[in-house]
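Handing you a structure now.
The full complex has more chains than appear here; those shown keep their coordinates.
Chains: A, B and C, in written order; residue numbering restarts at 1 for each.
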Amino acid sequence: MIILLKQNANPQQEQNLEKWLASQGIAIHRSVGENNTILGLVGDTTTIDIDLLLALDCVENVKRIQEPYKKANRKFHPDDTVIEIPTKNGDPVVIGGGTFNIIAGPCSVESEEQICEVAKAVKQSGATLLRGGAFKPRTSPYAFQGMKGEGIRLLSLAKEMTGLPVVTEVMDPSQLELFEDMDIIQIGARNMQNFELLKEVGRQDKPVLLKRGLANTLQELLMSAEYIMAGGNEKVILCERGIRTFETATRNTLDLSAIPLLHKITHLPVVVDPSHACGISSLVHPMSLAAAACGADGLEIEVHNNPAKALCDGPQALTPEAFDKLVKQLNAILPNRYTGE
Amino acid sequence: MIILLKQNANPQQEQNLEKWLASQGIAIHRSVGENNTILGLVGDTTTIDIDLLLALDCVENVKRIQEPYKKANRKFHPDDTVIEIPTKNGDPVVIGGGTFNIIAGPCSVESEEQICEVAKAVKQSGATLLRGGAFKPRTSPYAFQGMKGEGIRLLSLAKEMTGLPVVTEVMDPSQLELFEDMDIIQIGARNMQNFELLKEVGRQDKPVLLKRGLANTLQELLMSAEYIMAGGNEKVILCERGIRTFETATRNTLDLSAIPLLHKITHLPVVVDPSHACGISSLVHPMSLAAAACGADGLEIEVHNNPAKALCDGPQALTPEAFDKLVKQLNAILPNRYTGE
Amino acid sequence: MIILLKQNANPQQEQNLEKWLASQGIAIHRSVGENNTILGLVGDTTTIDIDLLLALDCVENVKRIQEPYKKANRKFHPDDTVIEIPTKNGDPVVIGGGTFNIIAGPCSVESEEQICEVAKAVKQSGATLLRGGAFKPRTSPYAFQGMKGEGIRLLSLAKEMTGLPVVTEVMDPSQLELFEDMDIIQIGARNMQNFELLKEVGRQDKPVLLKRGLANTLQELLMSAEYIMAGGNEKVILCERGIRTFETATRNTLDLSAIPLLHKITHLPVVVDPSHACGISSLVHPMSLAAAACGADGLEIEVHNNPAKALCDGPQALTPEAFDKLVKQLNAILPNRYTGE
């Protein structure tokens, strides 16, 4: 971290600052230029609040030069994190380290018939994990909020029937007691900085799929991963699902450059959710191919089964047939995808 | 709500759509043009998911024409919401309906001495409510997370001493049991769409100060207010505190046009937090004047007491002296501020 | 276009509005609901200014239901635009309609040796067009502004030597007289809404490569293409090159979902510039693969030749060796890329 002092900084304030930094275990390299004095901070600056320094009367500018995350940082952990999820027939699902996994299923669990049919269909096409929402974050209090506990029970049934491990979202620590049979806990985009929830899943012994918030930088995503890892749970899977921009033609803007960039700076696996990002079902297929091509470790895709009953073809979801076609084209592209410099 | 059907829409899908709409209690005005058919939906469309419709094969476009919020909507509640907060000496603090309140205090409660000194100082200058954080949302797991229960106790002490009602932030439903003596529950920007927390404060009998999320539209802010109000708690105060944009010269971009716009579309009071929005203490004074001029119902301002001890002057916070100077200039501007068309 | 009138609209204003619409050749479908009256406009609404209507006292809301562009609209021109660029050895370069072209070369033309060496190298690797800047838009007036006329002359030399057609940027109508031997005129992102320049290139008989502005929607991009096409020049190639968002880890955010979406709504070819979007050379390779996978009609890539002389490896540019490696992997992925629903 570099601190640029003001030209006419009050010497007393400057001394206070240097004392306080020393009390935090930070050594200081002082470099006096023609117009300005620069303090180079040496030591662990991850706990230093940059906004606090910026607000000091004697400080002109502060620049962080090293990342504020440690456990998620590839510099300190050069090898890919590899997460194994046991399945009942013995062969675990392996996420990270060069594998490619497809998490598929409906947005919401709606009935036993629905979740079981979709689960069977996506398994047959090549999905390796089942997704389905039991607790649903909805912008409107008047919208369907999910089947809750009953939805979790139906996901267990579908898992029992197909052998697919299950990914499902938690919205509040109090719901976690129902998650015993669930395999991956999903943190939704709106909860990416729900720090109390992050701390709680950090105490669980289950992989966490952490979605990037709509307006969060990659550094903030890694800081939220760091919350979970600091609690002892290092099995974190990151998920790019689109960011909020001025463009209204798509629901959000899928930031695929995040994939190779995250792979450079962190060892955690990165998957992509093209369904929520775009909000347009016809974009799911091409954006899935693009995500695979630039090196994603997997995809999370919405698949819905019953177009006639479910009001045509459902929001942003593929039919099982469209999903099957997508997996075939993905399999053709995967051997030539990007795998690092 | 208006649905534009595709030129060659499948008649079966169209029938499914119309049946489903009818099942939701929605009447349909069908208008057949040269190229397109338009369905005008009549009835309560607040529960209709616009994304669901947009994803249908037979639908070209959907436009919402009425607001999806009801309880927060000024159309249905033309009179300003006025919130009274009792104080121990009898005269309640009144928020909304033409009053102007200043909520002031430190970002975090740090000690009894600190919170009590600041409370006394801001009261003397003209603050009508005390703020102070006991539970602190921090981007980094390694940063100070607040004094928690002990911080709440110190806020009670400062309230007892000064008579100022207290505003403090909750981060998780489990913390609410400590809030008995607190007067206004603050929901921070990162929790604006923590729907489980919104439902919980909707069951409380205390005013809620709801901060706009960094990447949330005004409509989403009102939908989150609607969550709280739908639970039975109609005492909601909205707070503009800056949105995330491409500009990096300020921490966030304070959206002051939100003030007169919110006053048009909702009856809830609106306050402004210039300290967090800008992240630069020298901008707090001018932006407070601007907020007052365009009609804000109040301000939430960070004030810190002990510059020497507390590492110079603290982040984005005013000293008690600077705060006093600001209140004097505010009082000069208030008689001529905007009060509606 | 749909106009929702206010509940208590002034009948005189409403009549004025209807008369004015009729004078513009617009027929009106009037639909009276319980609370509101809706006017459905039938006819060519491309010239109607939506902001003008929104500002009327009697109008509550206006929604455009059809696109304001015609010549660029796939609805009216279902077949792909295919642009042929003659080359001196007879076989034209064909852009659009299922082909894939790579435009490669240095950011700025710096010397005869540089541009000719890069041109030879990229041709050998498989580039089909040469890029190079003679007029450079630079944020700072103190930065190098390009070789101007001399740069154009050197591009002609490199074209003569390699047979590669040349793409180069124009910044002002007065420069066009120098462009006789250039093959494609590039309009940079900052000039996407320089309407006088668009009108001028609309009068040229040369293909135009139109880059999306940093803060422009896809609809605005198509409106700018419409400016060029309305002038008589229908040979427009669109280019996605990243948009400005809150994320600072990359220079801009590459919006790849724009590719399949543009292919749905317009018949114009779409290429991607991953070099400028990301600003980080290590991201060029993976993002090029992703762009190809989701159906781009080509790429524009910066290649620099002389790392030792040119201050290591140049900004965001690949070396000829890295470019060669990229083209090989692109060729492996192209047979399985997305080609439409």
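Here, a contact is a pair of C-beta atoms (placed from the backbone, for glycine too) under 8 Å apart; a residue touches a chain by one contact, two chains touch by 3 or more.
Keep in mind the model is a prediction, meaning the values are calculated, not measured.
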Assembly check, 3 identical chains modelled here, expected copies in whole complex 4
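What we mean here is this: only the chains that are shown with their structure count from here on.
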Ordered by label, the neighbours common to chain A and chain B are C
Per mean C-alpha coordinates, the chain lying farthest from chain A is C
Separation of the C-alpha centres, chain A versus chain B, in whole Å, is 27
Here the gap between chain B and chain C, centre to centre from mean Cα coordinates and rounded to Å, is 40
Multi-chain touching residues of chain A, meaning two or more other chains, are 215, 280
In their shared complex, chain C is touched by residues of chain B numbered 2, 4, 29, 31, 33-34, 36, 38, 40, 42, 60-61, 63, 65, 215, 244-246, 248
Listed in rising order, chain A residues that touch chain C in their complex are 215, 217-219, 243, 245-250, 253-261, 264, 277-278, 280, 282-283, 285-287, 289-295, 329, 332-333, 336-338, 341
Residue positions on chain A within touch of chain B in the complex are 13, 16-17, 20, 46-47, 49, 51-52, 54-58, 68, 137-143, 171-174, 190-191, 193-197, 199, 213-215, 220, 223, 226-227, 230-231, 244, 251, 279-281, 308, 311-317
